[in-house]
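Here the structure comes first, spelled out in structure tokens, and everything after it is commentary.
With one protein chain withheld, the remaining protein chains of the complex are depicted in position.
When the chains are written out, they are named A, B and C in that same order, and each has its own residue count from 1.
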Amino acid sequence: HSQLKKYVIAPYDRRYRLWQTFLVVLVVYSAWASPFELAFGKVATGSLQPVDLVVDAFFVVDIILTFFVAYLDKSTYLLVDDRKKIALRYVKKLWLPMDVASTLPFQFLYRIFTGKVNRGDVFGFLNLLRLWRLRRVSELFTRLEKDTRFSYYWTRYCKLIAVTLFAVHSAGCFYYWLASSHGQPENTWIGSLVHDFKHRSIWLGYTYSMYWSIVTLTTVGYGDLHAVNTGEKIFNMLYMLFNISLTAYLIGNMTNLIVHGTARTFAMREAINQILNYGSKNRLPEGLREQMLAHMQLKFKTAELKQEAVLENLPKAIRSSVAQHLFRRTAENTYLFKGVSEDFIAQLVTEMKAEYFPPKVEIILQNEIATDFYILASGAVDILTYKNGTEQFLSKLGSADMAGEIGVIFNIPQPFTVRTRRLSQVIRLSHHDFKQMLQPYSEDGKTIISNFIQYL
Amino acid sequence: HSQLKKYVIAPYDRRYRLWQTFLVVLVVYSAWASPFELAFGKVATGSLQPVDLVVDAFFVVDIILTFFVAYLDKSTYLLVDDRKKIALRYVKKLWLPMDVASTLPFQFLYRIFTGKVNRGDVFGFLNLLRLWRLRRVSELFTRLEKDTRFSYYWTRYCKLIAVTLFAVHSAGCFYYWLASSHGQPENTWIGSLVHDFKHRSIWLGYTYSMYWSIVTLTTVGYGDLHAVNTGEKIFNMLYMLFNISLTAYLIGNMTNLIVHGTARTFAMREAINQILNYGSKNRLPEGLREQMLAHMQLKFKTAELKQEAVLENLPKAIRSSVAQHLFRRTAENTYLFKGVSEDFIAQLVTEMKAEYFPPKVEIILQNEIATDFYILASGAVDILTYKNGTEQFLSKLGSADMAGEIGVIFNIPQPFTVRTRRLSQVIRLSHHDFKQMLQPYSEDGKTIISNFIQYL
Amino acid sequence: HSQLKKYVIAPYDRRYRLWQTFLVVLVVYSAWASPFELAFGKVATGSLQPVDLVVDAFFVVDIILTFFVAYLDKSTYLLVDDRKKIALRYVKKLWLPMDVASTLPFQFLYRIFTGKVNRGDVFGFLNLLRLWRLRRVSELFTRLEKDTRFSYYWTRYCKLIAVTLFAVHSAGCFYYWLASSHGQPENTWIGSLVHDFKHRSIWLGYTYSMYWSIVTLTTVGYGDLHAVNTGEKIFNMLYMLFNISLTAYLIGNMTNLIVHGTARTFAMREAINQILNYGSKNRLPEGLREQMLAHMQLKFKTAELKQEAVLENLPKAIRSSVAQHLFRRTAENTYLFKGVSEDFIAQLVTEMKAEYFPPKVEIILQNEIATDFYILASGAVDILTYKNGTEQFLSKLGSADMAGEIGVIFNIPQPFTVRTRRLSQVIRLSHHDFKQMLQPYSEDGKTIISNFIQYL
Partner (left out) sequence: HSQLKKYVIAPYDRRYRLWQTFLVVLVVYSAWASPFELAFGKVATGSLQPVDLVVDAFFVVDIILTFFVAYLDKSTYLLVDDRKKIALRYVKKLWLPMDVASTLPFQFLYRIFTGKVNRGDVFGFLNLLRLWRLRRVSELFTRLEKDTRFSYYWTRYCKLIAVTLFAVHSAGCFYYWLASSHGQPENTWIGSLVHDFKHRSIWLGYTYSMYWSIVTLTTVGYGDLHAVNTGEKIFNMLYMLFNISLTAYLIGNMTNLIVHGTARTFAMREAINQILNYGSKNRLPEGLREQMLAHMQLKFKTAELKQEAVLENLPKAIRSSVAQHLFRRTAENTYLFKGVSEDFIAQLVTEMKAEYFPPKVEIILQNEIATDFYILASGAVDILTYKNGTEQFLSKLGSADMAGEIGVIFNIPQPFTVRTRRLSQVIRLSHHDFKQMLQPYSEDGKTIISNFIQYL
């Protein structure tokens, strides 16, 4: 990052990030406390007031801090550290007034200015302004969902749980508030069961509220607690209608996660089933079927090592760098390319692609037309020949050894079968491409020929 | 649009569209009022009657208007403005009789002809004919879903809410009608709880009905209100069976929206995860991994600017026009193409495609084989060279500058590394394609060579 | 179909199909009656007995008929009309004994042999054997789902409704049987509410059972009817667990139908949004954007007329036949191909592919390189030229006219712009392909040249 102006912080600053994460914890507290204080008015002026004041203080600090944090301009992709612009943007987007309104401790100010403790519902509703802070949680989840360091599945799952819990908590608290602010306590959902519920413990009231809220959300609906007066009925209806959306949203998300989560298993099973079906319908011999199966299974296991899919979307320069990193050493150690020019090696390596072969699979079949030759990047292969119908072991090749080049250079059918011993990584070179690549490097061509003759 | 006959309106007429939209508002009222008047018969002859009459009057006007609105023939794609054909089509499709039947104020006519106020259920059911008007809402949603100016998600969401609310409202009203028209009021779902419910306020009856309806639809089923007599049981069953479909439909739609809504995030995460996995499994150096990651992220951010996917489905003439618009100025400002013929520029531009590169990414690597050269459309790049293992800054290129053309023209490995300074848009030209394109323009070829020599 | 043996019917025989369809109606009756007779034992020996006997008689006829119906061998795809083989297959697959067991009227036979009317539960359960007939319904739905004459959506929907109704009906009847066969009537789910329920009407019992069944299936669970004794509790649990699967199955199917049903709308919106985004991000002029949009919309409207997707999977001979049918007449009427050999026309037509262009879209741009020429299959286009910056109308072309051939043959940039007047179907011919195709037909080449010169 380039140098910022004095007293201006980058939004990527590690300490600023920490501060933001710490604030999210406070937001969670606010999200819980605001509806709770509406339902149980006395805690707002009692036990929870000092906590609220401390939390508010932190947010005051954050408001001030915001004037000193640079922001990223969306069109130029540049950090803006001009303090005037920062302030202007903060005020313009209506964030500042909302931030201030959600931070002012109205009840406390009223007490200071009037000297009276007011537990009126007005302050309960004013406190709900603090829920404006929830946008920070929403932003956090949006960021986490795009951050590949965190599992999308768990991020999404946590988000769904958070949304559900907040809905349940808010509805329960509001429902309790409806009962507690109703004129006839015995004509309310809780009062018809628990006499004198207003003077019972907060714990009891909160348990009942949450119980009703969850029983309704999950559509269990035992019916032991149900709406009694019209106001409750109306809120209950709204809550139930909202719950349809929420449930559908939860199920839809879960389905989405499951569909994506099992996509790979389905693809693998599909591919393997195809091979099994194909083999049995065409009555292929058992050994051949097993080779096909082993190869397909390996293909899925080594899917992450496959280059094509990953590299094809990248620009040429990056692809070259990757190929240099992966294959240069193997190419330089191959006997055929000893002493050739740096340029040719670089050019050659760029075109290389690795394939994986499981153990006991033929790479080259004896007598097949020689069109490709191979460099062994890792693993081990056997050179075999068939004489009078029996298989004879000739030799074993290891890393940086070549196979099939004799057939290619003499333009004869492959004289040997090449079969893997264990999991092997093999680089295939097409004879045709190789010749074309060699054309401008006549010196290197001679070196290669002399290398080959020496080897023979 | 071509000229229409006198007194005939085009269906696309802005004022006619407005009128139609206004009618949809009235339809929403009708959809609410018809079941409501069935349940609470007295409002139909009381407070709501004048409103109903006014609404009906508007629909009378619309019926007359329909005889003057041209229509689009489905097979010839032409507007038909012959009034006879318009009338014939309106009558034939059974729309006219249904429109008339749904507009006649039966109750009011009965009162005028007989002089008596009848609150019988017959009129309640006749009023349900007005629900025929709902086809206008259905048509509106079908049109909105295909109109890309509106978000498909919100359109679909509104439709689902509308369907749900209408189902809830209709079922509630009908359920209340069942109770109010039952012989023994105390043997009904509401009468067993609320004595004398018929003489209580409409508001109370409506609240109870809607409460029961929503409690049943959401399958909460508290059980405080439940079917008492056989008729109620049967309607309840039908409603519950219908609700299975409705719920499944809601969930299915939500799942569909979520699956499509998250498809892009999933694709991005998948691509980035592949790169991260590939990098770590193959132990690529950290710098290279970061270049790969930056490029992939940029690719998704600039997806909307990508031409290929958008343009490939369009005919050649349109593609040419787009290319002329995007690249002509850049091509004309490039030193190499100063003074070449218009035709050659036009031809060249047609083949151009832009790529985006994030900052600090190599476009050309020193010593790589020169097969392509580049024109910078926007952004800035550095020209670097490596001497004795250290990187040396040579110069900086800006818009309409070229890179890599020296290597291409002299057929030597690229003499410089070219690395982006910031987000840059680059046009790549393949040497091979360029030569072919130049063949028929021998004059322009000479101009280009002389431009190049001059530049050197 | 080949000739069958005497007295042997083909399974595809229209009258046999009708008979099968008629039997499905009887199966529906059986599916309703069997659980119903278990619950309300007296109807089995009373009012429903004659109906049952008639239905059974029809199935006896079908059993006999089955011995005379040929079947399709799965491996040879041939009809087997050997009566011995037919009988053997019927007996072997255990269908015969099951069919017989599900057809015997046990209760009636008992009455005949013993002279006593027995209403024991044994016969109620023996009657459930008739549900074996349901496999016919299952087979019907499997066939309908693969039959493209019926909408997959409605077939699947009917199947889901049928499954649901059968589950609801069976569970309700069994639950009633549990109560009616319980020792203490007042200790049952219905007896605790309705005293003397056994002596009330069947209608009342059936309504209560179905009401409970649906309330439980839909998970509404009002609670007015609930399990009282242990037996009921256990059955209730099994039913509820089964319902989870059923509900999930219903929702899953609905989601699947919605996902597939909206796929095309999503694809269209996606494509159009891409074009809109691309146009606005690259600031293309308004006219160009509208051309792009019109083309994309037309593409989706004429998707059914597109050949490529449909034809590419068919063998060459079929593709040729289709092309002959579609384009031969147009090709023969084109001035350039007057008098050429049949063979060349046939060959030419095989390679033709039609594209659709919306009105007011350019097919050819003046001055573009001439690589293709066009034959107008239907619609109309204008020939325009630009002089001194203004557009001049030259002529109008119609069906079987050609455009762009002058540029191609003289190898010069296109001298005219060609723009559609209305929806036009155009055949594009690449100059390169055309030349290759013409090579072996030197005579036809001369004819074409002379046609061209004459035309000029």
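FYI, contacts are C-beta pairs under 8 Å (C-beta built on N, C-alpha and C of every residue); 3 or more make two chains touch, one makes a residue touch a chain.
Everything numeric here is computed off the predicted structure, so don't read it as measured data.
Considering the whole complex, the hidden chain is in touch with A, B, C. Considering the full assembly, C:Asn253 is the residue among C:Thr66, C:Asn253 or C:Asn282 that touches the omitted chain. Note on the undisplayed chain: of the listed residues A:Ser47, A:Thr207 or A:Ser450, the one touching it is A:Thr207. For the chain missing from the display, the contacting residue among A:Thr219, A:Thr334, A:Thr350 or A:Gln425 is A:Thr219, taking the whole complex into account. The chain not shown here is touched by just one of C:Lys146, C:Lys281, C:Lys396 or C:His432, and that residue is C:Lys146. When the omitted chain is restored, the residue from A:Thr164, A:Thr188, A:Gln347 or A:Gln425 that touches it is A:Thr164.
Mapped onto subunit A, contacts with the missing chain fall at residues 164, 168, 203-204, 207-208, 210-211, 214-215, 217-224, 247, 250-251, 253-259, 262, 265-266, 268-269, 271-278, 281-282, 284-285, 288, 291-292, 295-296, 299, 355, 357, 361-365, 367-369, 372, 413, 422-423. For subunit B, the residues touching the absent chain in the complete assembly are 219-223, 251, 255. Contacts to the hidden chain, counted on subunit C, fall at residues 77, 145-146, 148, 152, 216, 219-223, 226-227, 230, 233-234, 236-237, 240-241, 243-245, 247-249, 251-253, 255-256, 259-260, 304-307, 309-310, 313-318, 320-322, 325-326, 342-343, 346-347, 350.
Quick note on the criterion: only the chains that are shown with their structure count from here on.
Relative to the whole-protein C-alpha centroid, the nearest chain centroid is that of B. At the interface between subunit A and subunit B, under half of the residue numbers appear on both sides, which makes the contact a different-residue one.
A straight line joining the Cα centres of subunit A and subunit B is 27 Å long.
Note: centroid distance subunit A to subunit C, computed from Cα atoms, is 38 Å.
Multi-chain contact residues, meaning those touching two or more other chains, occur in subunit A at positions 219-223, 251, 255.
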